[in-house]
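Of the protein chains in this complex, one is absent; all others appear in place.
The first chain written gets the first letter, and so on, giving A and B; residue counts start at 1 in each chain.
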Amino acid sequence: MILHPAVIALYVSSALIGFMVFYSAWHGLRILWKWDISSGSETQLQLERSTYLISTLLAYAFGVQLLSFFLYIFTAETLHTLFVGAMCAAGSLNVNAYGYPALLLKLLNFLLAGLWLIVNYTDNKAPDYPLVRKKYILLLVIVPFIAAEILVQAKYLVGLRADVITSCCGSLFSPDNVGVASDLAALPALHAEIAFYLGMALTIAAGSWFYLKGKGGCIFSLLAGSTFFISIASLISFISLYFYEMPSHHCPFDILQGEYGYVGYPLYISLLTGGVSGIGVGVLALFRKNKSLAEIVPAVQKKLALVTVLMYLIFTAIATYRILSANFTMRG
Amino acid sequence: MIRLRGIRKVFNAGKPNEFTAVDSVSLVVEAKKVTVLKGPSGSGKTTLLSIMGCMARPTAGRIELEGKEITSLPERFLTDIRRDNFGFIFQSLNLITGVTALENVMLPAYPVGEKHSLLRQRALDLLGLFNLTQKALSKVEWLSGGEAQRVAIARALINDPSVIIADEPTAHLDTKLSIEFMENMESLRNKGKTIIIASHDPIVFDSEIVERTVELRDGKVIGK
Partner (left out) sequence: MGPWIEKQRNILDFTLASLLRRKGKNAALLLVYTFIVFVLASVMFFTHSIKKEAGLVLQGSPDIIVQRTVAGRHDLIPASYLGPLTKIRGVASGRIRLWGYYFDPITGANYTLLVPEDFSAGAGAAIVGSGISKSRLASEGDVIVLRAHNGESLVLTIKGVLSEKSELISADLVLISEPDFRKLFGISKGHGTDIVLTVRNKKELSTIALKITEALPDARPIIRDEILRTYESVFNWRGGIITVLLAGAVFAFIIFAWDKATGLSAEERKEIGILKAVGWETSDVLLMKFWEGAALSLSAFLTGTALAYLHVFFASSPLFGPALKGWSVLYPEFRLTPFIDPVQIATLFFLTVVPYTTATIVPSWRAATVDPDSVMR
């Protein structure tokens, strides 16, 4: 293991997130067991009070999760010089089999935590806590994913030893290599561009339609989710290239560095926020039929749709601006 | 109009020191009138008051406000209702020391998110009604008993509630100030507010402006 302060920080953050989620889940179990909204007993009042604790802990854990996602990438970037052949964060992550899975789990947990918070927010708007059971069952479902992330990240970090040979990001993301990351890059740029712009256009259109007319929420959510994944693939496949102005540099992490004006942040944050909100619309649609939520769900869904539309617009705008203004072209 | 049906409040249920503060109380508090809850200490007046004022949830029974049932509402909804409909005056005034009179009056409206300058002006106007404009920026610990009392009343009015609830308001006041307090309550009633006072002070429950008395003993109503 490499005893770098950033590595220690990653351990600390995953320990804290783990503590917060497990502690919340324990309270959640108590709620599932004894909740009775119509009772005025002390137990019920205590349980209602504990919902505030859980909301606070999970909101905080969600924030820390997002930050630790970026810290993880940074740490990989900082450590890349210790590994032969690693040119940037992508190479560091490839040093052992746990690097990329940990990153994916972090992303997944960020999405799950975000969805939980959306459900919680909706539940709190109704006077009778209609989603209380579903909410805490969802929390229990999230727990194993968090546990998995902590373990996988730990296995990755413990297995890091300086000087290990790794394939560098050039060969990792070049079309010749076989493996997940290089498959994405192998997406022909033209196809990826079409998929990206089409996905974005459809999603933004569906979102605006839903916001104005209140119809087509599920289709919008599906589009938002698909576009989220298409956008990630597009980042690797062609968008990053325009920022680096190099046809073979497919790594999506370097745009977080200062030399590219930290443009990675607005890109990633807008995409992640938009993605969570968009998928949230679909999740909330599951509860449309609930009596107390009949009016609340559409209202919240519309807010979320607006967020997604705006965030996706920002993402597309930044990417397109760069594509149009760079001294670089994928054609010819 | 507040309706209570079979209200029961039990503390420390299941434990050796289990205690029933209010037992099967049913009554209706009429709007725009002055009602007094009378009884010795330990009779459950304060607990009943806190239940009426949406500060606590009953262990059993139902409570309706203007025809709408509020018994099982979770805290955040209850608080919204309380803030909009009720103003409280406490026995020991409970003003925050170290803070000015003006800010004390504004505090209950902070969570509503009203524009700060507007809120400030409203608070100043309220203090003006009680002739406290000069003392607005003084810290409350420097105010006299009577002035502090009036600040407490002004604070209760900041969210323009329809009901004023006072718990033993004259407990620490001399006769002159007690009478002054009841006069303030009268003018508020004349402005259309409902007044509910819990007290075992004769100056209060024997006052002419009281329109209804509810007598309590050991958590039960023994006379209306």
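By our rule, a residue touches a chain if its C-beta (ideal position, glycine included) is under 8 Å from a C-beta of that chain, and two chains touch if they have at least 3 such contacts.
This is a predicted model, so every value here is computed, not measured.
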{"item": "Touching residue (missing chain; options B:E147, B:D167 or B:D201)", "value": "B:D167"}
{"item": "Hidden-chain contact residue, picked from the options B:A13, B:I96 or B:L137", "value": "B:I96"}
{"item": "Chain B residues that touch the omitted chain in the full complex", "value": "46-47, 49-50, 55-56, 75-76, 79-80, 82-83, 88, 90-91, 94-96, 98-99, 103, 107-116, 155, 159, 167"}
{"item": "Interface with the unshown chain - residue positions in chain A", "value": "2-10, 12-13, 16, 19-20, 49, 52-53, 56-57, 60, 64, 67-68, 70-71, 74-75, 77-78, 81-82, 84, 162-163, 258"}
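Note that in this section only the chains that are shown with their structure count from here on.
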{"item": "Euclidean distance of C-alpha centroids - chain A vs chain B, Å", "value": "49"}
{"item": "Chain A-touching residues of chain B, taken from the complex the two chains share", "value": "12-13, 57-60, 71-77"}
{"item": "Residues of chain A touching chain B in the complex", "value": "37-38, 40-42, 45, 48-49, 124, 127-129"}
